[in-house]
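Working notes, structure below.
Only one protein chain is missing; all other protein chains are in place.
And then chain A:
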Amino acid sequence: MQNRFLPYLLTLPSLFLAAVVIFWPVWDLIQISTHEVSRFGQLREFNDFANFTALLADPDFMAALWRTGQWTVLVVGGALLLSIPVAMILNTDFYGRGIARVLIMLPWAVSLTMTAVVWRWALSGESGMLNSALIGLGLIDHNIQWLASAETAFPMQVLIGILVTVPFTTTIFLGGLSSIPDDLYEAAALEGATPLQQFREITFPLLKPFINIAIVLNTIYVFNSFPIIWVMTQGGPANSTDILVTHLYKLAFRIGKLGEASAVSLVMFAILLVFTMIYVRLAMREQRA
């Protein structure tokens, strides 16, 4: 008897906390998004999901949705590809490893907004550091207006996104690498395995659970990431670098359409929920097999 209730009792405090900080706002969002709502959030009548149909009819929303997909895949994928070799290098013993580790972790210590502000200055067309550096190196002969159009602004934002995602990802992988026993490599080396074979047969499979964690967590963070794009372009020019969060912010706090903004927010929540569930399912099935 006692045993059956105990687990529930023990999870009750955290369930209560989750209710206050997660369920209640989501419930509120559902209320706002399904009702006609005033400029300042007072609910009026139920409006037959008009906020959701308005989104589907809005080309800016659809474009932002598509761009959010690109943004998430590119940043998460890029950070992953970069972090595995970085973590492997940092895991080997070499002179100055401490400093190298600190250098890699450093971007993590700076607030994301400040990083974005610094890059905005660095990418300024006439007085930016990047242009003067490139001209100094003789790589370009006239200033590039990085943030003037999406063709150059968005790739730069993706690169910065990767840069700030690498430290966290590397940390996860370093933890993973240190859990792989050294004798596996020694045994493989004795059998004559090349470094590439060692990576394919030992490192990568044993790192997989950590890669899965990194993918899920990074996807959630990056999908919801606001500062980089907002600070550098505010989703502009002409909404051409908008992702869902920046689109939502403009809808809610510039134009005052709280209902539609709440609908966007719920759509984002649903996408992440479905992604996480599917991904965790797949990853776990693989592990069991």
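We take it that a contact is a pair of C-beta atoms (placed from the backbone, for glycine too) under 8 Å apart; a residue touches a chain by one contact, two chains touch by 3 or more; residues count from 1.
One rule holds in what follows: contacts and distances are computed from a predicted model.
Set against the options "Bicyclomycin resistance protein", "Sarcosine oxidase subunit alpha family protein", "SoxAX cytochrome complex subunit A" or "NADH-quinone oxidoreductase subunit L", the UniProt name belonging to the omitted chain is "Bicyclomycin resistance protein". Checked against the hidden chain, the listed residues A:187, A:238 or A:278 yield one contact partner: A:238.
The residue touching the chain not shown here, chosen from A:146, A:168, A:210 or A:223, is A:146.
Taking the complete complex into account, A:254 is the one of A:4, A:254 or A:285 that touches the chain left out.
Touching the omitted chain from chain A are residues 19-20, 24, 27, 38-42, 124-127, 143, 145-149, 153, 233-234, 236-239, 250, 252-256, 258.
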